[in-house]
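Okay, here's the structure, questions in a sec.
One chain of protein is taken out of this complex; the other chains stay put.
Take a look at subunit A:
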Amino acid sequence: MDENSLEFDMVGIDAAIANAFRRILLAEVPTMAVEKVLVYNNTSIVQDEILAHRLGLIPIHADPRLFEYRNQGDEEGTEIDTLQFRLQVRCTRNPHAAKDSSDPNELYVNHKVYTRHMTWVPLGNQADLFPEGTIRPVHDDILIAQLRPGQEVDLLMHCVKGIGKDHAKFSPVATASYRLLPDITLLEPVEGDAAEELSRCFSPGVIEVQEIQGKKVARVANPRLDTFSREVFRNEKLKKVVRLARVRNHYIFSVESTGVLPPDVLVSEAIKVLMGKCRRFLDELDAVQMD
């Protein structure tokens, strides 16, 4: 595991449960993202609606558990459900540029609009709740738009809490997926040069060739590393020796976070969402039984 991606195993559960976790991670764990863009001035080449679309996809570093969903029909938003950002960049000509320069970095000032130009505008008591610098885009080097002298972008953004089911911008994972543990069995002992050949048919580390009593013998060392290329079935001699299958209830999950929350927190949030759904369903059943 590193700070944004996590690999873990779930053993002994049914396929439906594993798939439910995957789907919840993708579509039902909430995040904060830009929803409304108030454009005061946009004289850049990028059209208003394209710019708004791009801003919506920027991951916002704010813990969604500290916010609430916005009520339906509430246009203004309160401090408990809205984050406000300001983006104001004006491009000008650089008076100190060399006469014959053609490098835009030298000729123009502020000609690239990055996420680091987004400033957080605290609403209500948000300034007390969130220290300086904690509410910001996850990455500060995402290029939003390019400008030339005289062009300006001046807008206000409102971020709300949402889930991936509503719009993919709210998905907290840069994909979450699972695979089943490979099950590789050698039906007969493989020795000598065939052993070396067998180890080359699989990903490195899957098959280990050991020297036992002067002979080279192949052994399945780490089937987890195999990528299932099925190269061994293209080999006439070896294809009868190997049986390739999957362990039916051993799931290897891989979760990569967009940076909003650490991946282990995302998994525990997904579990909480599933528990909430089960709880709601059980309550519904109890209510029906009582009638």
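Here is the rule we use: a residue touches a chain if its C-beta (ideal position, glycine included) is under 8 Å from a C-beta of that chain, and two chains touch if they have at least 3 such contacts; residues count from 1.
The rule is short, and it goes like this: contacts and distances are computed from a predicted model.
Novice: Which of the following names does UniProt give to the chain that is not shown: "Very-long-chain enoyl-CoA reductase", "DNA-directed RNA polymerases I, II, and III subunit RPABC4", "ER membrane protein complex subunit 10" or "Sodium/potassium-transporting ATPase subunit beta"?
Specialist: For the chain not displayed, UniProt's protein name is "DNA-directed RNA polymerases I, II, and III subunit RPABC4".
Novice: I'm checking contacts with the chain that's been left out. Which of A:34, A:144 or A:163 qualifies?
Specialist: Counting the whole complex, the residue in contact with the absent chain is A:34.
Novice: Which listed residue (A:56, A:137 or A:223) would be found touching the missing chain in the intact complex?
Specialist: Reading the full complex, the residue touching the unseen chain is A:56.
Novice: If you put the missing chain back, which residues of subunit A would it touch?
Specialist: Those residues of subunit A that touch the unshown chain are 33-43, 48-49, 52-53, 55-57, 148, 150, 157, 169.
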